Structures are given as C-alpha cells and as structure tokens.
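Note that one protein chain is taken out, while the other chains of the complex remain in position.
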Amino acid sequence: MINKVVNTIDEAISGVESDMTFMVGGFGLSGIPENAIEALSKMDVFGLTCISNNAGVDDFGLGLLLKRKQIKKMISSYVGENAEFERQMLSGELEVDLIPQGSLAERCRAGGAGIPAFFTPAGFGTEVAEGKEVREYNGKPHILELALTADFAFVKAWKGDTAGNLIYKGTARNFNPLMAMAGKITVAEVEELVPVGELDPNQIHTPGIFVQRIFQGAKYEKRIEQRTVRTKE
Amino acid sequence: MINKVVNTIDEAISGVESDMTFMVGGFGLSGIPENAIEALSKMDVFGLTCISNNAGVDDFGLGLLLKRKQIKKMISSYVGENAEFERQMLSGELEVDLIPQGSLAERCRAGGAGIPAFFTPAGFGTEVAEGKEVREYNGKPHILELALTADFAFVKAWKGDTAGNLIYKGTARNFNPLMAMAGKITVAEVEELVPVGELDPNQIHTPGIFVQRIFQGAKYEKRIEQRTVRTKE
Amino acid sequence: MALDKNQIAQRIAQELQHNTYVNLGIGIPTLVANYIPKGIDIEFQSENGVLGMGPFPFEGEEDPDMINAGKQTITTMPGAAIFDSATSFAMIRGQHVQLTVLGAMEVSENGDIANWKIPGKMVKGMGGAMDLVASADNIIVAMMHTNRSGESKILKQCTLPITGVNCIKKVVTNLAVLEVTKDGLKLLERAPGVSVEEIKNATEADLIIRGEIHEMRI
Partner (left out) sequence: MALDKNQIAQRIAQELQHNTYVNLGIGIPTLVANYIPKGIDIEFQSENGVLGMGPFPFEGEEDPDMINAGKQTITTMPGAAIFDSATSFAMIRGQHVQLTVLGAMEVSENGDIANWKIPGKMVKGMGGAMDLVASADNIIVAMMHTNRSGESKILKQCTLPITGVNCIKKVVTNLAVLEVTKDGLKLLERAPGVSVEEIKNATEADLIIRGEIHEMRI
C-alpha cells in the first residue's frame, strides 16, 4: 500500500508557487476544499490560474483568494455569486475564460485520462466556438475541445483512506473526481480519514492512484448558498 | 420513479433483429450477461455485429452465438480463448475488428456520452492506426478514434433496483457500465433485483437513466476461466 | 389575461411525457415540478450530479451536500442516483435526458436562444446551458413574452450573444405557445383572453398563423 497521508496543512500545500495553475473542486460552495483554500489564501502566491466551476462568494471559498488578488485568471462555467469577482472582471484586473459546464467537466476528465482532445456539440455557433475546429458528426456540428490539466488539484471528499481512496457524499461529488484525475499533484482533504481496509473497494469513487496527498480537514463550515425549504403541513 | 422492470426474458430481448449491432459486457467470462446471451442463442437472429472485449469460450458466453454462426462481425480487443472463433476468423466466415482495449472502453463511453470522437496515443504507428487521422499533442502522436454505439447493450450487474440503477461486484464491473451508456436499448440483468430506496444513491455505479429494461436472471453459472490458487502453508 | 409564472409552468407541465427524464432550469422552469400531471412518471435530473431530485427539504433538514444546479438545498426520491459532473453531462450530451426546460433572455424564429450574457453588463457565465441546448432532443423555453419596457423578446434574430443555434422546439410565454418549425415560428395557442392580434403586436418575429388559434387550457 502506498501511503499518501500528510500530517500538516503546510505539507499538503507545499510546492505551491506563484503563476501556477490550480484546479479546485466543488459546485457553488458544495464540496469545496475549504481547508486548502483557506491555507492558500494565507500564502504569498499570486498570479494563479484557477480552474473551478464557480468562484465562491465574497467572503468564502475562492472569494478569499480573489479578495487578495491572488488569482490572475479564472476558468469557470458560472461566476455569478461573487460581487468582487464581477468588479475585477469588468475592470479588467481579472482574466476570465467562461466555458460550458459539461465541456469543463469533460476537459478535466480528459486531462486526467490522457485524452488530449475531443469533439462536443456544446457551444457550436456561440462565442465559445470562436477559433475552434468544427466538424460534423451524425449530421450535427461539433467543436474540438482540449484537455485541461493543472499543477495542483485541490479536492474534497467525505471519507478517504491512507492509500488516497476517496468516497464523496451527495452532490458534493460534482467536479472533485474529475479534477482529482487531472492534477499533477492532487491534494485531497476529507472529513474523515480512515485506515486502509475500512472502505469497500467496490464503492471507491476516486481510486488512490489519482491522489498524491491526503489529510483530514481541521474543520468544515459547509456553508449553504441557497437555503430552500418547505414547511410541514 | 420510472419503472424499468420486464417480467420475462422474452420481453427483455424483444425487438432484437437480424443484422443489428449489440454490445455485450464482461471481461473474459466475468460479468457477462449470461441469461441474455443464452436467450439470444435460441433466437433466429443472424448477421449480428457484436461489440465485446472478448468472445467467450467454445461452449459458454458468446461462444454459443458463434457456434450457431449468428455473429457476422466481432469488435473486440482479445479473442484468444475460443477455438471455433479462430477457425471462423481464419476461414473468413467471421469478420473481426481488433482494437486496443482502452480505446474500446473509451469509444463505448464516448458513444454514451455524446462525444463523437477523441484522440488517443494508443495504436499509433500500428495496423490499428491505418486510415486514421494523426495529430500531435504534447509532442506525441495521437490517433482519432470514433465513438461506438449499439442497437442493444446487454449488461450484467450484481444488484439493481426497479428504476434501473445498477451496482456491480468486483472486477465483473469492467465494460458493463460503459456499454450500458452506449446502448440505444440497454438491457440489464442482475443477480438481485430490489425495490427503489434500497440502494444508496451515493453508491450507484450505473444510474438508471442509462438502462431501459431490467430483470433478475434465472440463474448464474459464473464460470471461472483460469482457476489459480495458492495453497495454505 | 396574460399568464403568471406559475401558469406558464403549469402549461409547460402539459408537455411532460410519461417515463422521461427532465432537466429544469432556474426560475420558471423549476416551478414545472409542481404541476406534473397524474399518471405521468418523470425523473428530474440536475446537472450538478443528481437524478431523481425530490422537493425542497423540511426546515432543519437541509444538507449542504445535497443541492441542485441552482445551489438550492434539495432532497432525493427513492431510486435516486448521484454522480460526478462528467457523468452528468454524459447523460445530457448523450441525449439520455429527453427534455430540457429553461429560461431565456431572447429567442429567435429559427430556434436560437440567448440566455447567458449581456455584454459589459451581466457576465455570469453559461453554466450548463450550452451543453443542454446543444444536446437535448426536446427543448422548451419558459419566458415572459416581452421585457420590462414592453419590447419583444421573441425576435427575428437574437441581439445578445447566443447560447445555442437552431435548438429550441417550443416557447411558452405569458401570452402564447409557439412552436419552432423549419418555416419559422408557429403560433399554437394563446393565453386565455389574449387575442392573436395582441400576440402579433408583442412579437418582433414573424408568426405563422394557420386556422383558429385556441386558448390554452390551464
């Protein structure tokens, strides 16, 4: 068994440097690597390119890095929950590459899977297709999209074992398994770290081979963005 | 909840016709849809194109269909366990398209995922690359491979629920989840069919959306091809 | 009388087919789930990774690990399944999700849709909308017929950056039900008490009007 455990958050993020490219898992604030993001927001690293479906909110998630202007460029599908983000983008301080959510997910998976490029119908005829090769398949135009990889991928799971195997809970899974595949160094944080042998091999979502470092997060706020409820009748 | 249960094997394979393309899950004899294959081997359908990693053995699995010469063409990665197969192939009765195992798996997934084509390094410079587009990425030549789909996909899982959700056991998983995605009609057979609500939504390997019909197989032989053991000291 | 948002959702719900998988966008589309006709089995997919979405949770039962694509807390129905974002869009791109209902800022008579960007003003991103409109067999748009200034949002050509070309099949607005045909936009139904003339006046695009146009039944 290959042991992936790191004992401190500093060890988990060691090697991170300015101008690197990061992937950060999560959808909205659900399933984001809270502890890694917080630690990064205290480091003096700047000029980062950040691949993440969303950009957090002003005071949580990637918003923390945006506030300190650590991020030079965001590659995302939806960034609408963050006022500081919008300000930096409209003022030109922040470069933004918006790409369709499905293409973003597939490009991360492709990066991890050694598939350098693939065709998708998403975005044909739109701004997204500008400069991209178009080819017809099954009577329908498709555009060629390239794989994405990153120097570091930061992901968050529910449980993990010391070999780096991960299990996610609910829709906190989202982009995490795909980014775990695509990071040169994938740093996984988990709510609960267990010894090998405790997780059912049939139920692993991310096999440990995709994870270089694993640690149990010190705490999880797990903030809810849109609390919607119904009342009991 | 959308109910996918069919009550008889006849209902499960209804609509199958000569000259159709089938996908059949399994690796060797592990995880093959035994009941569907047996039922097909009793139907008068011929001229089939069969996409399956392997071709069964002489008297089990796809060997049953080969014996009755129901298969016109095999698309596989490895067919070395079947003497009748080899005879038909060398005599020219059977058309065979051999493709790298990883490309086969990815082409099935692509077919199910609406990705019509992708680049892979596998097979560059070999017979497999003949007639295929070559393009360099990351300093390495890649070939363009096309998605595979099928009129029917026959897959086998360990447990399934009435909504078509599937859970596999061990390495019997193999190609089954990918072919389930790629069948126009996917017929899943399971060792145990349970009501909805019994399977943990977090632990579903194949979401029911990919399955059109599900039934509990009458019996499973689960033959072992290479029984290898060690002795207790 | 023009429909309200709930009535638009109610009218769209009549389009739901038995035993189909449906993706509902944010806003009016979400309301469609409240009006599923009796005897029609539907499973809702949310592109952040859930199939078999249920109603909102009871107060106090919200789970931060269980949200929909609008980031709202949700529940799941028996038979639900959870998956990653790549598998989710495999379902969408691979046309396993039969119907997508989504909102729009503009639609055009050839079936283009614009709903993701107002240059220089609103740049939130397309989220999953481009994948959805490029893939689904059936796409229904739920929208108000005109903007706040009374200008038509149903145009000969979209003026905003488009989300997808030639992709939507039907538009249900507060005034009318329209079908995108290869000859152009066909008026199918009008809101109760709204005349064909009123609809024509509220529509910049040309409308194909054949025979008598019946009122919607809500």
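So that you can tell them apart, the chains are marked A, B and C in the order they are listed, and the count of residues begins at 1 in each.
Going forward, a contact is a pair of C-beta atoms (placed from the backbone, for glycine too) under 8 Å apart; a residue touches a chain by one contact, two chains touch by 3 or more.
Owing to the predicted nature of the structure, the values given are computational and were not obtained by experimental measurement.
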Which of the visible chains would the unseen chain be in contact with across the whole complex? A, B
Kindly state which of the options B:A117, B:A147, B:A172 or B:A188 is in contact with the chain not pictured. B:A172
Please pick, from B:T21, B:N35 or B:T120, the residue that touches the omitted chain in the full complex. B:T120
Thinking of the whole complex, not just what is shown, which of B:T21, B:N35 or B:S76 touches the missing chain? B:S76
For chain B, residues touching the missing partner are 27-31, 53, 76-81, 86, 89-90, 96, 98, 100-106, 108-109, 120-128, 158, 168-178, 205, 222-232
Sites on chain A contacted by the missing partner chain, in the whole complex: 1-3, 109, 111-115, 161-163, 165, 181, 195-197, 201-202, 204, 207-210
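Operating definition for what follows: only the chains that are shown with their structure count from here on.
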Is the number of contacting C-beta pairs greater for A-C or for B-C? A-C
Rounded to the nearest Å, the gap between Cα centres of chain A and chain B is 32
Please work out the Cα centroid separation of chain A and chain C, and write it as a whole number of Å. 28
How many Å are there between the centre of chain B and the centre of chain C, using C-alpha atoms for each centre? 36
Shared-contact residues (touching 2 or more other chains) in chain A: 106, 120-121, 169-170, 173
At which residue positions does chain C touch at least two other chains? 50, 82-83, 86, 89, 92-93, 135
